[in-house]
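Have a look at this one before I ask anything.
With one protein chain removed, the remaining protein chains of the complex are shown where they sit.
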Amino acid sequence: SVSEIRSGFTAIKANIQARDPVRTLSILSHPHSLHKVKSSDRCCIIHKVFNFYVDKVFKHCQTEDSYVNRKISSIANSFLSIKRKLEHCHNQNRCLCGQEPTEKFKQILVNYEGLNITSAAMKSLGELDILLDWMEKA
Amino acid sequence: SGELYCSLPNPRNVHFESTNMKNVLHWSAPEGTADGVLYNVKYSVYGVGKWIRKPECRNINRTWCDLSSETADYEDQYYASVKAFLNGKCSDWVETARFNPLTDTKIDPPMVSVSSTEKSISITLAAPEKWRRSPDGESLSLLQVYPGLQYNVSVLNKKTKRRWFFSISNTTLVVPWLEPGTVYCVSAQIHVTTPLLHSGFSKEHCIATLKDKTA
Partner (left out) sequence: EDASLPAPQNISILSTNMRHVLTWSPVTIQGETVRYSVEFQGEYEREYANESWIPISECSLITATVCNITEDISATVSYSLRVRADGGTRGTEWGTLKGFFNRNTTSLTPPLMKVIADGYHLLVELEDMGPAFQFCVLYWKKGQESRMQQKMVKEFTSTVHLDTMEAGPEYCVKAQTYVETISRSSSFSQAQCVRAQGSRSMWL
């Protein structure tokens, strides 16, 4: 559940964010802030972003710290569980993607590809509070 | 910028202390330095390129700097940094961890007011306000920042020493059918489920139900 992702992330937030020295680039929040996404586009963005984290991010987030790795596994499996539910919505056409959210998500991928893969993955993991804050706001 | 030779020890424990989104940067003086150390402060919005100097916190000798105004947008995250100067020497810039005003702030307990009749007490609660730039600035209750905000209310019967708990989301609670002429003490706590945040319990507000006129 989202609250389990939140508590798992809170436990390792300082550790993960300390591994990200790049202050000048964000994957999720700049130049387009998630908070500017229209409510009708929320489901599409959440679906795409969850797929992005499961397919691209978590596998490149191995650390030397066993506790951190276990928390990352917990978050990744929670993401997978929610991704399954979102797929269900998507398959019932209740989570369609128009051009605008698709463009917004492309910017996220551009930001991601602007860094080497490990730095990009660790930065994305460190930005989970940005994703959760936005998801939980509505 | 014509930086001086930076061999001064660094400021220590540079961190934000935040309550109701009043976000104040704090640090400790460099090890082994007595008086006379001056500090400069800068901050940056995470994901945006530049560091921004805080003019009101330039060459200051105190070890805190109020950055509430600069970090008021709680949809962003921030870094802040401090540099120390003493006798022509300087330290390195020392940064905070990434600061997220929404999740990293503490919340004060709610305001509580209580009134009573012969057999009931009425409790009115108010969530604290988010920090604002000036007294006549826009007032924003933390309820608007955290839509899932709830109150846990504790009611203690001083005679039976029994404590009851109520969990409510609106701001008024009437507890009927109480014993006349009895003292009840009320305290309340704010509870936010997402993100998970608790305030402490407010101090107790005690009030007696009126005496039974017919007795």
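Labels A and B are assigned to the chains in the order they are written; within every chain, residues are numbered from 1.
We take it that a contact is a pair of C-beta atoms (placed from the backbone, for glycine too) under 8 Å apart; a residue touches a chain by one contact, two chains touch by 3 or more.
Predicted, not measured: the structure shown is a model, and the values here were computed from it.
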Omitted-chain contact residue, chosen from A:Lys38, A:Arg70 or A:Arg94: A:Arg70
Per the touch definition above, residue among A:Gln17, A:Ser78, A:Asn111 or A:Ser124 touching the missing chain: A:Ser78
Selected from A:Lys38, A:Lys59 or A:His88 as touching the chain missing from the view: A:Lys59
Absent chain, residues of subunit B that touch it: 119, 152, 155, 157, 160, 162-167, 175-180, 191, 193, 212, 214
Contact footprint on subunit A, counting only the chain that is left out: 1, 4, 8, 54-55, 58-59, 66-67, 69-70, 73-74, 76-81
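In this section, only the chains that are shown with their structure count from here on.
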Chain centre separation in whole Å, for subunit B relative to subunit A (CA means): 28
Subunit B partner contacts - residues on subunit A that touch it in the complex: 2-3, 6-7, 10, 14, 17-18, 23-26, 29-30, 33, 35, 126, 129-130, 132-134, 136-137
Complex interface listing, subunit B residues touching subunit A: 44, 46-50, 75-77, 79, 97-98, 100, 102-103, 147-148, 193-196
